[in-house]
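Removed: one protein chain of the complex. Kept in place: all other protein chains.
And then chain A:
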Amino acid sequence: MNAEARVKETQAEASLIEQFSKLAKDQGGLAAETREKAFADFRSAGLPHRRVEEWHYTDLRAKMREAYAPAEGGRTPEVLPAPVDDGPVLRLFIVDGQYRADLGSSAMPEGVTVSSPREVEVKDSLFPSKDAVIDLNTAFCQGGVVVTVAPGTELTEAIEIVHLVTQPETASYSRNRIEIGAQASVLVIERFEGAASDAAYQTNAASEISVGDKARVNIIKLQDEAKAAQHLDSVSIKVGAEADVHHFTLNAGGDLSRTQMFVEFLGEEAKLGCRGISILGSKQHSDVTLFVDHAVPNCESRELYKSVIDEKARCVFQGKIVVRPDAQKTDGQMMVQSLLLSEEAEVNAKPELEIFADDVQCAHGSTTGDIDEDLLFYLRARGIPEADARKMLILAFLAEAVEETENDRVIALLESKVRALLGAEEYAE
């Protein structure tokens, strides 16, 4: 806190202080002092606002008018969502912030363990920088899941982690950790959904993912929160040498959402793909903030984010690739492309490169446009009604991001998800 002391807490900050004072702090496997410290850090900074650079476009202090009290545990949803595809799957459920072993797959295959986070996992945070939202996650952590995949395990099943909220006007804070051993091969599908589609609630999730040397990992995040929900998700990924990691974020739900990712290369010759699609409408505000740290030489990263923004929605993308002085031969390409479907739709794209090494191949770019009228005319001239032609062109615009994941199961599931979101199921090939 600087000399210019903050005048007054916002209503949400005051609620958080009140809620924290009442919290039973030695539960959920966490020591009280870990929570106390995190909350003290949060309190000194307050909710992030416009003048905090990383949060410039997503003024949480203004947008988070209320802070709901942490949800009570133990509720069981009436129905569990079906898996996203018919491939083999290991299902893990996090309900109202807590891992519910009773709801998911009963047995794990050899090489996979699942537990709840303990003190050690939360305290040794892998997040590289201080962030008020992560501090709140630590302070209020209700549970979550720790998944380990032993070295060399080639999982045929996808690991599906489903975050469900059953109670309106509550907040859920889950802390998750996924440790993937060397040479393992894994697909993780992380879903965020609310039980009632019109419920207002808040999700604050944090996931720390470590990928061992030569592991091959696909992580798909499907953000399908209820329309009025606020979704805050912090993700840290540590990439081992020669690993091949693809992360994909599909943003569709929530009134406010922010996915903040911190990726660091720990070993050479690794490949990373961070991609995503945001499909936004009404007054949605969706933020993807990505920090990629090329800390070692000879790694490759591809970042490609596409958004389709309608009505009064706003999409924020901030991406920073840092290439450290030692990280020679880094190959980093970041692209962000947006399609604006209405006059009032808005995008703020800020791709950045910070390069401290001299022998690198890096580029970034951003494009914003609307649907190409000539393409639209071509399709309509063949008898395709305008609304359908638009859908085809939107799908075409998004296709590249999906195809680049290069994994047949991932491509199929993302394509069908995207088509469903656009009401364009009939354009399946």
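The rule we apply is simple: a contact is a pair of C-beta atoms (placed from the backbone, for glycine too) under 8 Å apart; a residue touches a chain by one contact, two chains touch by 3 or more; residues count from 1.
Keep this in mind: contacts and distances are computed from a predicted model.
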| item | value |
| --- | --- |
| Name under which UniProt lists the unshown chain, selected from "Acyl-CoA dehydrogenase", "Transcriptional regulator", "Histidinol-phosphate aminotransferase" or "ABC transporter ATP-binding protein" | "ABC transporter ATP-binding protein" |
| Hidden-chain contact residue, picked from the options A:I17, A:A31, A:L341 or A:L395 | A:L395 |
| Chain not shown: contacting residue from A:I17, A:L341 or A:I384 | A:I384 |
| Residues of chain A (touch criterion as defined above) contacting the omitted chain | 373-375, 377-386, 388-389, 392-393, 395-400, 426-427, 429 |
